[in-house]
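Once you've had a glance at the structure underneath, I'll fire off some questions.
Only one protein chain is missing; all other protein chains are in place.
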Amino acid sequence: MSATPDGGPSHQESRPARVHRSLGTTLAPYLFVLPAMCIVVVFVFIAALNTFRLAFTDSTLLKPGKFVGLQNFVELFHDEYFLTALLNSTLYVVCVVPFMVILPLILANLVAGNSRVMGFFRTSFYTPVVMSAVVVGMIWSNLLDPKGLVNSLLESLHISKEPIPFLSDRWLILFSSMFVTIWLGLGYYMVIYLTALANIDDSLYEAAELDGAGPIRQFVSVTMPGVRSTMLLILMLSTIAAFRVFNEVYVLTNSTAGPGAQDITMSMLIQREGTGIMARTGYASAISLVVLVIVGAMLILQSVVERWVGGDNA
Amino acid sequence: MFSTKKAVALSAATAILVSLAACGGSDDSGNSASKDGKLSGSITFQTWNLKNDKYTPYFNDLIKQFEKENPGTTIKWIDQPSDGYEQKLSADAAAGQLPDIVDAGASMMYMLAKAGILMDVSKEAPKAAKNYTPGGWKAATFSGNGVEKGVYAFPWYVNDGPQYYNTEVLKKCGVSTDKLPKTWDEYFDAANTLTDNCKGDYMSTMMANDMGDLASAGIKIINDDHTKYVFNSPKAVAFLQRFVDLYKKGGIPPEALDAKWSQQSDFFQRGTIASMGGSAYSADGFKLNAPDLYKNLAVGPKINDTPHSVTVGYEMLGVNATTKNKPLALAFAQYVTNSKNQLEFDKKAAVFPSSAGTIDDPYFAEAASEDSVKGQALKITLDAVKNGSASRPAEFTDSNGNDYYGEQVAMALQGKQTAKQALDKAVAFANKKLQQK
Partner (left out) sequence: MHRNKITVGKVVQYTILILMFLLLVGPFVWEISLALKGPGDNVYAVPPYLVPKTPTLENFKQVFRQVPIMHYVLNTLIVACISIVGNVALSTMAGYALGRLKWKGRDTIFTILMLTMVIPVEGIIISQFLIIKSIHLQNTLLGIALPGLVGAINIILMTNAFKSIPKELEEAAQMDGANVWQQFFHICVPQVKGTMTVVGIFAFVGAWNDFLWPLIVISDEKNYTLTIGLNRLKGMFIQDPRLIAAGAIVSLLPIVIFFACFQKYFFQGLEQGGIKE
């Protein structure tokens, strides 16, 4: 039992016999998180506190405002765009999250393995993630155009007679964006699943195979339980990402959020109000706060359901 | 979550084209400043997306020449990339580190002026006015709604452009190519003919979602003292209604409802629309990217019911009010915008001058007499900028009305509200924004 070099004086009233070790041990967790928390506190937390304060003022970017109480929030609930954004962002969560949790897992399962072929597939599936959003937008706008590849293909296969207005219909824009989100997310979450898959003991598969389980049953009875905590993690991550969706809608609509801005999302609304020379930072902060509360509530709901459905896995 | 999020937030490629162009100073302005006191020290001069093969030599020579004429001065030239310019300006302004001289269009200048960051150059350089065209000087003059009346930038280059046509599409759809439309009546005739004959092809993406469309139909946008918007007049309602009817008939591409400039150009180059408004230099772009289209390219003036062009865009140089070297900043901003230097820049970029008298330089007439699409485009643009003006008030920025207006028009076209509702809502919104501090 050796003392840790980092163990400094402690005010903990540990029993003398154990002081030697517990200095390091009790302090250790705090020392481990300290560097990371410094960065988070300075660059996110302080900035976010500022947001919290601004939400109750009528500040603009270049002119400090005065305290206006709940006025921003009152205005918010009369803002036609806010209600549209709330609807769109919520729909995004509902439609995108299930795909994000399941599809990348299936994909990860298909490309797991050490062979060169699988390495090639893994790399290629990751390429959408590394493309800049501008490029992604450019590519998909072209593909989904009335005269673009997708419509040409559908017409030549006689699936549709007229071009499908992927980029001009209020709902189709939203669904096209969701598709692009999933397209982008597949590679991203696949990578996270891959590390989880690597942790599943091979002997479990061997045992299942001996029991006569086919690939699908193995997937359900070995893979799914094995990556349960990762699934929950991705559930949370993709919920946050989906509610905050910005890029995909922004680029597919050329920054305009669709005809009449009917496809606006919460993040786009924040960007619209909160950036630029005449940014209404106070109002934008109020929206940010609402987003924080809603997503916070979603996460709490998920963890409650998780505890209710299954035991503690950690 | 995806690392690229921020990148996109900025891809306001559209913003680039919102404002181009302006006026300039006369040749003695740079020297006059140095007569009363010797210039010294250094300043930072910021342009927007002008550092590349084509323009870098121009700016390097310009600066070298200025530094030679004014020994002991140093001009630091920085250039911001295409995307995210307003964000960059706003972050620098918030941090109190805006460059001494900044390049921007009328809208951004207005916002900076409203925030009290720009110098009133009519006070600091009272003699400068005569060096610029009245139109250019007026474009940089802001007042009201919290802005003390003044001139907040030196006019630099100006731009406007013709209407381009794809004759192949026109012919295919039974529209005569001998007489291209000039007025809105003629335009609607042509658009209706085209729509009747061809399904899936469109005349253009014009739909009154732009202040230029309204102004060119002779509709008043804002009252004279700039305190209230008035573009919800019966005349405006009737004008918008014509587009609503055309849309219903299938004469405006639905994609255009949320399209900005960049997409319009894609549509045109792909042959989906028969016509688009462009600039004098657009022809070069078509030649490069869509050689097939270029073979069938025709050019005419912008659709306009009024005697003068109303779609001139002004680019300007503002001087930071808190600059540490006021004499040098004022002198150099005037030097860049003087007649000689504007002319040189205009030649390089196919844009036009805002300095007094420069447009009469034989160069422009010569270039415009060239027998090519580009020559014709230059000629039309030349006529347009000579007597033209901007239709969009500087106050009507993207966030303070323009975007919202476009959205309301889109909803009207879709039949989700009437033309009158759309215009009333847009006017109410923009009037409210006008009061915002």
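A and B label the chains in the order they appear, each numbered from 1.
As a working rule, a contact is a pair of C-beta atoms (placed from the backbone, for glycine too) under 8 Å apart; a residue touches a chain by one contact, two chains touch by 3 or more.
Worth saying up front: this structure is predicted, and the values here are computed from it rather than measured.
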- [ ] Could you tell which one of A:Phe56, A:Phe99, A:Trp140 or A:Phe166 touches the chain left off the display?
- [x] A:Trp140
Open item on the list: Please identify which residue in B:Glu67, B:Asp92 or B:Asp361 touches the non-displayed chain.
Closed with: B:Asp92
Task: Which residue of B:Asp61, B:Glu148, B:Asp185 or B:Asp292 touches the chain not shown here - done: B:Asp292
- [ ] Since one chain isn't shown, list which residues of chain B touch it in the complete complex.
- [x] 1, 3-10, 13, 16, 20, 48-53, 78-84, 87-88, 90-92, 94-95, 97, 99, 266, 269-271, 279, 281-282, 284-285, 288-293, 349-351
Open item on the list: I need the residue numbers on chain A that touch the omitted chain, in ascending order.
Closed with: 1-2, 4, 6, 21, 24-26, 28-30, 32-33, 35-37, 39-40, 42-48, 50-51, 61, 107, 110-114, 119, 121-132, 135-136, 138-140, 142-143, 147-149, 152, 183, 186-187, 191-192, 194-196, 198-199, 201-203, 205-206, 209, 214-215, 218, 229-230, 233, 236-237, 240, 244, 246, 266-267, 270-271, 274-275, 281, 284-285, 288, 291-292, 295-296, 299, 314
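The rule is short, and it goes like this: only the chains that are shown with their structure count from here on.
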Open item on the list: Residue numbers of chain B touching chain A in their complex, please.
Closed with: 1-2, 4-5, 7-9, 11-12, 14, 86-87, 89-90, 93-94, 108, 111-112, 114-117, 200, 253-255, 257-260, 262-263, 270, 272, 397-400, 403, 406-408, 410-411, 413-414, 416, 436-437
Open item on the list: Applying the document's contact rule, which stretches of chain A touch chain B when the two form their complex?
Closed with: 60-63, 129, 131-134, 136-137, 141, 145-147, 163, 165, 167-169, 184, 188, 237, 240-241, 244, 246-247, 250-251, 253-262, 271-273, 275-280
